[in-house]
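One protein chain omitted, others in place.
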Amino acid sequence: MSSPEQWTHPEPGDAPAATAATPTAEQVIAGLRATSEGGAELVQLLTPEGERVENAEFDRYVADVTAEDLRGLYRDMVLVRRADRECNALQRQGQLGIWVPLLGQEAAQIGAGRALKPQDMAFPSYREHGVAWTRGVRPEDLLGIFRGTDNGSWDPLATRFHLYTIVIGNQVLNAAGYAMGQRFEGRVGNTGGDPDANEATMVFFGDGATSQGDVHEGFVWASVYDAPLVFFCQNNQWAISEPTERQTRLPLYQRARGYGFPGVRVDGNDVLATLAVSRWALDECRHGNGPVLIEAYTYRMDAHTTTDDPTRYRLSDELEAWKLKDPIERVRVNLIRHEHADQDFFDSIQADSDRLAAELREFCVNMPDPPPERMFSKIYAEPSPQLDAQRDELLEYLAGFSGGAH
Amino acid sequence: MSSPEQWTHPEPGDAPAATAATPTAEQVIAGLRATSEGGAELVQLLTPEGERVENAEFDRYVADVTAEDLRGLYRDMVLVRRADRECNALQRQGQLGIWVPLLGQEAAQIGAGRALKPQDMAFPSYREHGVAWTRGVRPEDLLGIFRGTDNGSWDPLATRFHLYTIVIGNQVLNAAGYAMGQRFEGRVGNTGGDPDANEATMVFFGDGATSQGDVHEGFVWASVYDAPLVFFCQNNQWAISEPTERQTRLPLYQRARGYGFPGVRVDGNDVLATLAVSRWALDECRHGNGPVLIEAYTYRMDAHTTTDDPTRYRLSDELEAWKLKDPIERVRVNLIRHEHADQDFFDSIQADSDRLAAELREFCVNMPDPPPERMFSKIYAEPSPQLDAQRDELLEYLAGFSGGAH
Amino acid sequence: MATPVLNKTSGSTSAAQTTTLGKSLNMGLRAAMEADPRVIVMGEDVGKLGGVFRITDGLQKDFGEHRVLDTPLAESGIIGTAVGLAIRGFRPVCEIQFDGFVFPGFDQIVSQVAKLHYRSQGKVKLPMVIRIPFGGGIGAVEHHSESPEAYFAHTAGLRVVACSNAVDAYWMIQQAIQCDDPVLFFEPKRRYYEKGQLDPDATPYPLFSSRVLRKGDAATLVTYGPMVKTCLDAAGAAAEEGRSLEVIDLRVLSPMDLAPVFESVRRTGRLIVVSEAPRETSLSSEVAARVQEECFYSLEAPVLRVTGYDTPYPPSKLEEEFLPDLDRVLHAVDRSLAW
Partner (left out) sequence: MATPVLNKTSGSTSAAQTTTLGKSLNMGLRAAMEADPRVIVMGEDVGKLGGVFRITDGLQKDFGEHRVLDTPLAESGIIGTAVGLAIRGFRPVCEIQFDGFVFPGFDQIVSQVAKLHYRSQGKVKLPMVIRIPFGGGIGAVEHHSESPEAYFAHTAGLRVVACSNAVDAYWMIQQAIQCDDPVLFFEPKRRYYEKGQLDPDATPYPLFSSRVLRKGDAATLVTYGPMVKTCLDAAGAAAEEGRSLEVIDLRVLSPMDLAPVFESVRRTGRLIVVSEAPRETSLSSEVAARVQEECFYSLEAPVLRVTGYDTPYPPSKLEEEFLPDLDRVLHAVDRSLAW
């Protein structure tokens, strides 16, 4: 799969193209095996069985990772998953209007998020609850979006974590512009002095998003302006009901070849590999060698959202196969094998996640509804008498309003 | 330049990216030399000096080209250039509102256009007067666009030459859809029987257009649906005042690598090479191996349009250097050297082009203005009482109108 | 006095069956695909999944993958390739997953879809339909509850329609597909589950015509899409207070068919335009502008508008306040009558 040439000559035939582009169950499974076996192109440092494998290129980027650090990454993933499951439950119980599960993508998001330095900026899509966690955005701050009380209550500038973006692809261009700004301000390629003077930006999007014009234009702008931008594509195999084959002939990391910047495919279920590759990519950007594309090869283990029904379009074998590559389990096994974690550690994390979940639930069920006037607040930075008038009109109407009796 | 890896590591430095992306006069010249020397990646069959050079891969696609055929291609180019110059003059004389010169791109357009079979479809941009010629669209039919009497008076379905598209990139998606349709109708990959049962589509766009989201999405759709589509990019070095370096780090033909279909750079000033590469690409498509990207490396020898002033942004040396690679001259030299054309031939073509120019001018100056009601005609295929009412309102107003005296 | 005429179609109502607006669309699409092999359906998740609202449920299974296309994820691509397919002679029906996601395809719609027939002076037809589930009231997140119809109504060369009930849904989608002009087809997603009595043998009402759904003489309510039910409910409530309101469903949003509205206002002298969309430079503006010109001497009160506010669509906990409801409509009726 590594050379496009192998791909450019589908056999002639009468079959309409549409079918040619449809993956059969066999193809899906084949694709799966290809990955579980890894292959030269997939950067992996921790096997699904929790074994640390060497990688000449990327080992050095995690050489400083201590057992404690690894426990920290494990803790991150467990807590993030627990919060995700709790929110899923809260939706089922009617406390949230909808939830977008990250189940299965914990390693990709924690690995990438922990590679970011405080001065770096991140632009998420709408599934990056794990990255949010690493930026100090509490799960509580995400709830408003899904409960319908706000569009995200954290401060994007203070946390250096932009608001969620739902329109597929939009944030990639916004991130490219932000990264251009970092470069224009001389925050890139500074040698000596304070290394933290250098900054980079990371933008998150999915496999489906790669088809959008905005993502392409982000590639063009970032490459032409040498922007310190890491394109972090979580290929979770599905865009709602559409498999990746619907979006591309080639592995997505190879898309970068056509623009003249590096593209790497990393095992997105391997937190250590994702951390290493992300650190490398961010360093490249901070030194002025951006942009870089990372394809984190992972899997959406739950539905697209709580309103989705995956049984309509994918095989359960597929999920079963991916369960064997669970991102959290392989770290647990590794920690135990090397006796880097004892039962107390796991118990304490259990306790932490119970507390986190309880607090999250407590917070959620007590969230107040926003007042009607909120609808009109902060639409403009400068005064707007027109909107003030509409607000007053509504409030007056609601006031003079004797409970709906007409 | 052939491997992206050589491109992905610009040196770190404090200079803002914007400068890094600006070509100096030296860079422009350097880029030029790179091409005039050709290089492995540039497919060339006729040198600027008119010598036929062998090409193992592509010779066979023009093996059947006789001296008469070559004279035909020469004639095409001369007549098309003459029509172009005449229209330029007509604009200067106020007969046209604006003109978009093709000067310098004759070989790219005639080579591509003559590779098309009658059953193939073409989607032009707005500069493809040469391609129009090969589709039997008379220069006269183009005039309305530039005189402001219509938006193109030819029949896009009968000529299999779509209307000009001015919004950069739009036509690439329209062409992808059309090519999908050819495939869905089973017009691709038919073996045996009538070879003309197979069809392909060719879409024309410029170097600047490659940055547009629509062009990317066209690449995605065409590749995912195995559409019989040839992306014909005329890299004439400039998008109005912006050099190609503003749009990409890599040679544009390499953009295809990221999508998994072939990309080839051909000498766009070499009509024979362009014919060969275009025939090859169209054949690939007809056999179900589409899409294919062709970058025709050429030069816009005149202004972007008659309202443009190139002296504001490019060096005259550049134009001088390209004059040495004139697309018509090299064929003339070749015909003479091999005694494939005598003076009578050149005289007859001179006469033909004089006649063409005279007829064109005659036609232009006598073009009637459209009647006011034309404004309302054919907006909808089905009746529209609302527009009929507006039309009647206007006609009544104009009728009751005593020459503007109020 | 107040005669509900909703769901009445001329012709026998013998074979009438109960259906929902969403199911009617599915049946209508199926009927259109059976009637014409050139009809193809394309969009995100319209195949195996049957669309996020299941409007295309079962179509790929029955008509195959080259007539029901799960496309790559890009709206300009969906519209732009549909244009090419239409040029080739197909009749594409594009699904835009939610109202807020039509904008990446806006350029193709405004620059190509709306203009190609005119540019070619009729030599190239574009018989394509763009389906857009629109409007709020379903407790969704951002970009999933918008009412972008005004953008298209202002665009010359497009035909814009909105269905409001199960019976219209079944006929209008088929009529839109049969139309040789490009049609923007707006579906009131919050009403997908509203029931209606459908008689497939009945003669359909013309596509490009507004329609009086309820006769009345005290005042006229003009609306479309999701607000039609709201207005009918309001008219029902008003009737109990002895006030008979006329309710007109625009159905065609551009080019508008306002004759029935003029006729009505000349009788009632009062008009309230109801729409979910923000008010500024909207469809409600156009209706008011036209009516005040055509019915200047008949109006006993200014044309009033009950609409969404000039704000981005709010977080869903606030949508009840944002969206016009029965009370806001009747409040406007009171204001009009008190003028």
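Every chain is named by a letter (A, B and C) in the order it is written, and numbering of its residues begins at 1.
Methods note: a contact is a pair of C-beta atoms (placed from the backbone, for glycine too) under 8 Å apart; a residue touches a chain by one contact, two chains touch by 3 or more.
Note that the structure is a prediction, hence the values are computed from the model and not measured.
S.K.: So which of the visible chains would the left-out chain be touching?
M.R.: When the entire complex is considered, the left-out chain reaches A, B, C.
S.K.: Touching the absent chain in the whole complex: find that residue among A:L46, A:L70, A:L102 or A:L173.
M.R.: Here the residue in touch with the unshown chain is A:L173.
S.K.: Can you work out which residue in B:G113, B:G130, B:G144 or B:P262 touches the chain that's missing from view?
M.R.: B:G144
S.K.: For the chain that's not shown, point to the residue among B:G208, B:G290 or B:P327 touching it.
M.R.: B:G208
S.K.: In the whole complex, not just what's shown, which of B:V65, B:L103, B:A197 or B:L387 touches the removed chain?
M.R.: For the chain that is not drawn, the touching residue is B:L387.
S.K.: With the missing chain put back, which residues of chain A would touch it? List them for me.
M.R.: Residues of chain A in touch with the missing chain: 150-153, 155-157, 162-163, 165, 167, 170, 172-182, 184-185, 213-214, 217-218, 220-221, 224, 377-382, 384, 386-387.
S.K.: On chain C, where is the contact patch with the chain that was removed from view?
M.R.: Chain C touches the missing chain through residues 76, 100, 103-104, 106-107, 110-111, 114-115, 118-119, 142-143, 150-151, 153-154, 156-157, 254-256, 277-278, 280-286, 288-289, 292-293, 296, 299, 301-305, 309-312, 339.
S.K.: Take the complete complex as the reference. Which residues in chain B touch the chain that isn't displayed?
M.R.: Per the touch rule, chain B residues meeting the hidden chain are 16-19, 22, 97-98, 144-151, 166-169, 208-209, 211-214, 239-242, 246-247, 307-308, 312-313, 369-370, 372, 374-376, 379, 386-387, 390, 394, 397-398, 401, 404, 406.
Please note the rule applied: only the chains that are shown with their structure count from here on.
S.K.: Look at all chain centres (mean of CA atoms) and spot the one farthest from the centre of chain C.
M.R.: B
S.K.: May I ask which two chains are joined by the most contacting C-beta pairs?
M.R.: Answer by contact count: the chains A-B.
S.K.: Give, as an integer number of Å, the spacing between the C-alpha centres of chain C and chain B.
M.R.: Chain B and chain C have C-alpha centres separated by 42 Å.
S.K.: Go ahead and note the Å separation of the Cα centroids belonging to chain A and chain C.
M.R.: Distance between chain centres, rounded to whole Å: 36 Å.
S.K.: Among the residues of chain B, which ones contact at least 2 other chains?
M.R.: Expected reply: 180, 184, 213-214, 217, 220, 224.
S.K.: At which residue positions does chain C touch at least two other chains?
M.R.: Within chain C, residues 66, 71-72, 74, 76-77, 104 contact more than one other chain.
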